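Here the complex is missing a single protein chain, while all its other protein chains stay put.
Chain naming follows the written order as A, B and C, and within any one chain the residues start at number 1.
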Amino acid sequence: MRPCSSTIRSPAVPDAPGDDASDWGLLEPLAFGSGSCALTGDDAVLAALIAVEAALTGAWADAGLAPAWLEEIASSLSGARVDRDALRRGARAGGNPVIPLVAALRDYTDRERPGAGDWIHRGATSQDILDSALMLVASRAIVVVADRLDNLGARLADLADEHRGSLMPGRTLTQHAAPITFGAKVAGWLDGVESAIAALGRIEPPVQLAGSVGIGSSFVDLTGSPDAPAALRAGLAARLGLADPGRSWQAERSPVTRLASALATALGALGRIAADLLVLARTEVAEVAEGGAGSSSAMPQKRNPATAVLIVAAAGRSPGLLSTLFSAMASADERAAGEWHSEWQALRQLLALAVEASEASAALFAGLVVDADRMRANVDLTAGLIYSEEVFSRLTRDRGRAEATAMVASAIDGPTPFAEAVPMELSTATTLVAAATVVDAALARRAARLRKRDAS
Amino acid sequence: MRPCSSTIRSPAVPDAPGDDASDWGLLEPLAFGSGSCALTGDDAVLAALIAVEAALTGAWADAGLAPAWLEEIASSLSGARVDRDALRRGARAGGNPVIPLVAALRDYTDRERPGAGDWIHRGATSQDILDSALMLVASRAIVVVADRLDNLGARLADLADEHRGSLMPGRTLTQHAAPITFGAKVAGWLDGVESAIAALGRIEPPVQLAGSVGIGSSFVDLTGSPDAPAALRAGLAARLGLADPGRSWQAERSPVTRLASALATALGALGRIAADLLVLARTEVAEVAEGGAGSSSAMPQKRNPATAVLIVAAAGRSPGLLSTLFSAMASADERAAGEWHSEWQALRQLLALAVEASEASAALFAGLVVDADRMRANVDLTAGLIYSEEVFSRLTRDRGRAEATAMVASAIDGPTPFAEAVPMELSTATTLVAAATVVDAALARRAARLRKRDAS
Amino acid sequence: MRPCSSTIRSPAVPDAPGDDASDWGLLEPLAFGSGSCALTGDDAVLAALIAVEAALTGAWADAGLAPAWLEEIASSLSGARVDRDALRRGARAGGNPVIPLVAALRDYTDRERPGAGDWIHRGATSQDILDSALMLVASRAIVVVADRLDNLGARLADLADEHRGSLMPGRTLTQHAAPITFGAKVAGWLDGVESAIAALGRIEPPVQLAGSVGIGSSFVDLTGSPDAPAALRAGLAARLGLADPGRSWQAERSPVTRLASALATALGALGRIAADLLVLARTEVAEVAEGGAGSSSAMPQKRNPATAVLIVAAAGRSPGLLSTLFSAMASADERAAGEWHSEWQALRQLLALAVEASEASAALFAGLVVDADRMRANVDLTAGLIYSEEVFSRLTRDRGRAEATAMVASAIDGPTPFAEAVPMELSTATTLVAAATVVDAALARRAARLRKRDAS
Partner (left out) sequence: MRPCSSTIRSPAVPDAPGDDASDWGLLEPLAFGSGSCALTGDDAVLAALIAVEAALTGAWADAGLAPAWLEEIASSLSGARVDRDALRRGARAGGNPVIPLVAALRDYTDRERPGAGDWIHRGATSQDILDSALMLVASRAIVVVADRLDNLGARLADLADEHRGSLMPGRTLTQHAAPITFGAKVAGWLDGVESAIAALGRIEPPVQLAGSVGIGSSFVDLTGSPDAPAALRAGLAARLGLADPGRSWQAERSPVTRLASALATALGALGRIAADLLVLARTEVAEVAEGGAGSSSAMPQKRNPATAVLIVAAAGRSPGLLSTLFSAMASADERAAGEWHSEWQALRQLLALAVEASEASAALFAGLVVDADRMRANVDLTAGLIYSEEVFSRLTRDRGRAEATAMVASAIDGPTPFAEAVPMELSTATTLVAAATVVDAALARRAARLRKRDAS
């Protein structure tokens, strides 16, 4: 993967060379070092567009529908140089960047071998190329995201195991409710990460190839063969390592929304973990801290949980983008008049956010400082009241609900400290055993998934 | 399932005068006759809440953790009568409707058998009950939706087959592009419906049972057994016919967002079909019409495609609701302080919209009038220009791209009608064969799914 | 205004048993007692629809375009009885509830006086009536919301004044940053409430009246007068107390989105206050508590901040609804094919949520318990570090930034307690004066608005 930003340029303002860059990451702190630019940036999309055109050209040769020398041309396409501004100008005029790209690639290949340009983009429509290219970008990005989530899952599994005995307050609706362990909380985070891994694992990004109106008629006309559309689509899929969907999805966008839902699920899981950590990092709670926490521009003593904050921000941008993509489903005609075009940036941004948030979450946990002593101390903040559910449950078991209710109420309201007012020892035994069960189950589910994965 | 209608009253709410109805369907035209009220209305949710409490009570008995007579009490709960206003008042005070419901059910059971109330809601927290109840409502609703989609799929399959020879203009970006058949268009609609069926088929709504802080400690305290949480959860699932997720999802909301994504996928597929139909129904296009189309309050001659319009409207409300549910993922603590509460109506409304839109789509297609002659006539609107891609493709095949480009451009721009200016007969043969392949593939995919379903 | 309650029945819907209620508030805890049902429920919308038809009928008479006896008919319309199920059935068939309502009202008036039905809905289209009715509902609801916000503002102003000396930690990115006062925090809440009041104050809900295609041609045909459309629209506005927009907005929906943005602003302001309160109410922070806080179904000791939680939930549903309404702007034609229909529930729900959240916020503050001693104690949690910005600023002023940085860093990192390690007394004086300035300014802005309002 090519790093975005290897060579440092750009004395920022006056005569910057990178003039066509509308977004180089200034407002996207998590992008830096995350690989999102290399995976999903415009250069990556452009490379994917060229790769799709090259694969299509190669697929013609693979299917025996084109001369043998075409294979070489197909391979050379990745070396083609195209002018960014020409692409942008052509996209503005024609409605998408594939139109000018095809012209540039034909020029390039005709120069390589006269007539070769005839085989570029042969039978395809712009949407075939752009849809396939974005799925190619997606297929690479979700592998990275899933891999990072899996590594994060490994870290969470270890953390859950390590802290199976670290008692802490369970909090509901912001209030201390009953004790849990930090291990059990981490196991819940792991559940979210595993759900996201599963969601991403169900995605098999498909190619798109069906010509101007989705039935592949141009391929039939160009070859005289009714089998050509399916053969070329299968060949394209094979060359790109994408799935062959067996159909066109130019106007049936569930492949996009499924992918988007999986990405939003990943962002949701990571955002929730970060939101949870932010509570634990509050000055008054202080049960966790970010290792290399962010400095403040104004307050020298402050150590901000900057990475968790930025993950929450990334997750907060996901639902709006997801809604844009679902709104785009409702298009008419064989190809849409605007809905499709509204997908591109929304999908790319969701991909980038998932790449960024997964990297940031890994970094966050790599440096996370857990203060188990403070957790234990916080359990005792309410002088035993946090055990009232346990007391109530055990009294209910032994004496019935009415008596239990009365005894607990009297202990809570009475002058004696709660711990002394109740007719039993307050014990952490139940919490520990219940929480350990939760941890064990989460670890077992993960282990089972890994076994299944490794067996396949 | 109890119908929501003017004559049959809710057994659960015997003496409510019903005046507290904020929404009885005035602004929800598709609700009427769709079953959405009976499946997802407040009475249905209330019945589900009671069913969950009954099932939990029964699960205690099933697990051998409660006296044998409890079984009978559990069965009787569905006969309990609760006061709507008391529920509403209690929900306002406590934050959710389970709190007052439990009080009412305990009163009821204690009257049936003194002390029986002790076994109601035993060990559970409000969220356990409401989450499980909404999943119970969902499990019933998605069966109905999937069933309707399947019937719609059958109708679409027939229609695609019937119209495999019905030539019509393929339209892209609002313009005639190249010919297709109505059969191929319908096959594309079928793809969307099948995608939605598949998405719904992957959903197995789970129960939720984990007590106040998600680790089931109350069940351990109440029984002395570390196995009680899992046993009761499994028992609850078995009684309700829901999945046992093997864990708590009080704070890990991917089960909700997965369900919501599937519902939004269904609404997106139906919305897209309706949007496509609205284009075909335009006065100038006139290729389809709704059978019993809507009358106008002002224009006596008008036959509005009212059902398609309402389906588009239903689909248009889905992305916003979906975004609300994904936003709710990012909560902190063991149970959320607001995010969870924001899910209830959004999820219920998505369910209702899916029930309504699937019913309306079936009704729409039951009466759809297809005018194949008009489709064929529209193909000829541009005096042959719609065949220019075909001409271009065949010329490219035979003479190369440069010559093809020049010849087609000259034919388009020249004084002679296009059909006469090109050196070949304009033919529909390619379109018909390519479109038939699309239809066959779609029907084959559906048939394969049905075989697989019936075999399992 | 008629309350939605268990005893008072709707005059407009006399014999409906109410069993067709899909939503009577079970999942909407804040609705209870808030007036949202009476203001925005289906009965209120139905009453508004009838009121608009009555006003239009009256406007014909007012303009001298109808016989004098029509005035009496117009007045009697509010007594018409319409069957809920007939409305729902007719709305399903025709696409909106106005069509069957008009039929019912014509029947009613023809029975009152033969031929009178001719004057009902004369020249109008369904959208004229429904748009005007929803604006009528909105105009009543936003008066209530604005009034409640104003009362809340009064309470906040008092609270800010009262606590201008109540020192507390200022928190940023979850961490103690520098001291503020509770008064200053409340002043910031007041800013949000005042912004919302201003946003609502800019809304003047307009009537809609333009006939089938938005140019009022039916009114010209019915009267022979080109001035009739404007005259009737003005008359309708006058009778309903709504604004005359001077134009049709059937297809130009900015009146709806402006209203919706103002409602979302109000919900955002209230949601932010509630979110802030939830932090202050955390067990570890404990600076505020809800008075009659929510009980828990499982934990006897717990006092949940249930009202704040429900306000956060209400605010969390607003952005998705707002996005639905903005999406509906992009319709084609003289009247939309679905986009308009998707607005109804989204707009009504935003109105209801604003009514509910404003009532709940008032209730919350009426009972809010503020613990100024705990606030002061929390300031001292970090042993003086919270004053480090002040120390740094004063050292910078006196000795320059470099020396200040070094001294503060050394004091933070050194072995001596921070308060002793720095060469000055830690003082709250600056905080108090700066915070008081903030409070004074907020109170002055509010006072200026009130003066301006009372003067007009």
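Here, a residue touches a chain if its C-beta (ideal position, glycine included) is under 8 Å from a C-beta of that chain, and two chains touch if they have at least 3 such contacts.
Small disclaimer: the values here were computed from a predicted structure and weren't measured.
A.B. asks: Who does the absent chain touch among those shown?
C.D. replies: A, B, C
A.B. asks: Which one, C:Ile99, C:Leu209, C:Ala251 or C:Val422, makes contact with the chain that was left out?
C.D. replies: C:Ala251
A.B. asks: Tell me which of B:Ile73, B:Ala177, B:Val207 or B:Ala352 is the one touching the absent chain.
C.D. replies: Here the residue in touch with the unshown chain is B:Ala177.
A.B. asks: Residues of chain A in contact with the chain that isn't shown?
C.D. replies: 2-14, 16-33, 36-37, 40-43, 45-47, 50, 78-85, 87-89, 91-99, 102, 121, 123-126, 211-212, 218, 274-275, 278, 292, 294-299, 304-306, 308-317, 319-324, 327-328, 337-342, 344-346, 348-349, 352
A.B. asks: So that we can see where the missing chain sits, which residues of chain C does it touch?
C.D. replies: Touching the chain left out of view, chain C contributes residues 95, 115, 117-118, 122-123, 125, 170-174, 177-180, 184-185, 188-189, 191-192, 195-196, 199, 202, 211-224, 226, 229-230, 246-249, 251-254, 257-258, 261, 264-265, 268-269, 271-272, 274-276, 278-279, 312, 315-316, 318-320, 322-324, 326-327, 329-337, 389-390, 393-394, 396-397, 400-402, 430-431, 433-435, 437-438, 441-442, 445.
A.B. asks: Could you list which residues of chain B touch the chain missing from the display?
C.D. replies: 169, 171-178, 278-279, 281-285, 294, 296, 298-306, 309, 319-320, 323, 327, 378, 381-382, 385-386, 388-389, 392, 405, 408-409, 412, 418
Quick note on the criterion: only the chains that are shown with their structure count from here on.
A.B. asks: Rounded to the nearest 5 degrees, what angle rotates chain A onto chain C on CA?
C.D. replies: Nearest-5 rotation angle for the superposition: 180 degrees.
A.B. asks: Taking all residue numbers at the chain A to chain B contact, is the shared part over half or under half, that is, same or different?
C.D. replies: same
A.B. asks: Could you tell me the distance, in whole angstrom, between the mean C-alpha positions of chain B and chain C?
C.D. replies: Once rounded, the distance between the two centres reads 30 Å.
A.B. asks: Just give me the whole-number Å value for how far the CA centre of chain A lies from that of chain C.
C.D. replies: 35
A.B. asks: Return the distance between the CA-based centres of chain A and chain B, expressed in whole Å.
C.D. replies: That gives a centre separation of 25 Å.
A.B. asks: In chain C, what residues contact two or more other chains?
C.D. replies: 278, 294, 296, 298-299, 304-306, 309, 319-320, 323, 327
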